[in-house]
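One structure is given below, encoded as structure tokens.
Excerpt of the complex: some chains, original placement.
Chain nomenclature is as follows: A and B, assigned in order of appearance, with residue numbering initiated at 1 for each chain independently.
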Amino acid sequence: MSDRLIDTRALEAALAEFARERDWDRFHNPRNLLLALTGEVGELAEIFQWKTDAEAEGVMGTNEAEHVRQEVADVLLYLVRIAMVLGIDIDAAVRNKIAMNARKYPPLRDTGDQT
Amino acid sequence: MSDRLIDTRALEAALAEFARERDWDRFHNPRNLLLALTGEVGELAEIFQWKTDAEAEGVMGTNEAEHVRQEVADVLLYLVRIAMVLGIDIDAAVRNKIAMNARKYPPLRDTGDQT
């Protein structure tokens, strides 16, 4: 689809198989996954909690970079699982929300080329 | 790439343009975006806070379905922005984390087809 913004189909298939191979579907209900998502967002926040903005912006040049990548991935994985168990089409939801945001927050007028 | 699990390239391009058109890049530093992510996870959690597991599993059949889709999208959008400002390759991070999880949690032995 030419207007697809995000493609999670291969990831969803991989996560479905991953859960099935471990008999984890019985744990992956919406409230459990929301608590797990909260936990992973907390782990990501902890990496940044005592950093200045400058330190935070430079974190990927430090030995914490791999930790940041792992926590970002963990948040994403649980979010995709939530969408999966709820039957949400992630790409459609994202495109719709961006369209809503664009109506709510119109672009600044470009006044730079008025000649 | 045949082994890509998630493709966020079009979304990242759209979000970059969206921020640029509104002069929002100055707000989108890692700590700000983390607080925004926390806010959106909170909004998603609030939809489910007084629901039983059965009610949570059935939420997409109710008039709250659109609200759930919007909050899932909001969490995703801020997470992708965090990855963008940190320069994280989301697909690589996800594939690496799944490989780590697979080593940490091996699949159950399938004893069902021993004949």
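The rule we apply is simple: contacts are C-beta pairs under 8 Å (C-beta built on N, C-alpha and C of every residue); 3 or more make two chains touch, one makes a residue touch a chain.
Worth saying up front: this structure is predicted, and the values here are computed from it rather than measured.
K.L.:
Taking the 2 displayed chains as a starting point, can you state how many identical chains form the whole complex?
P.N.:
If we count all chains in the complex, we get 4 identical copies.
One rule holds in what follows: only the chains that are shown with their structure count from here on.
K.L.:
Using CA atom averages as chain centres, what separation in Å is found between chain A and chain B?
P.N.:
That gives a centre separation of 2 Å.
K.L.:
Inside the complex, what are the residues of chain B that reach chain A?
P.N.:
Its residues touching chain A are 4-8, 10-11, 14-15, 18, 21-23, 29-31, 34, 37-38, 41, 44-45, 48, 51, 53, 56-57, 59-60, 68-70, 72-77, 79-80, 82-83, 85-88, 90, 92-94, 96-98, 100-102, 105, 107-108.
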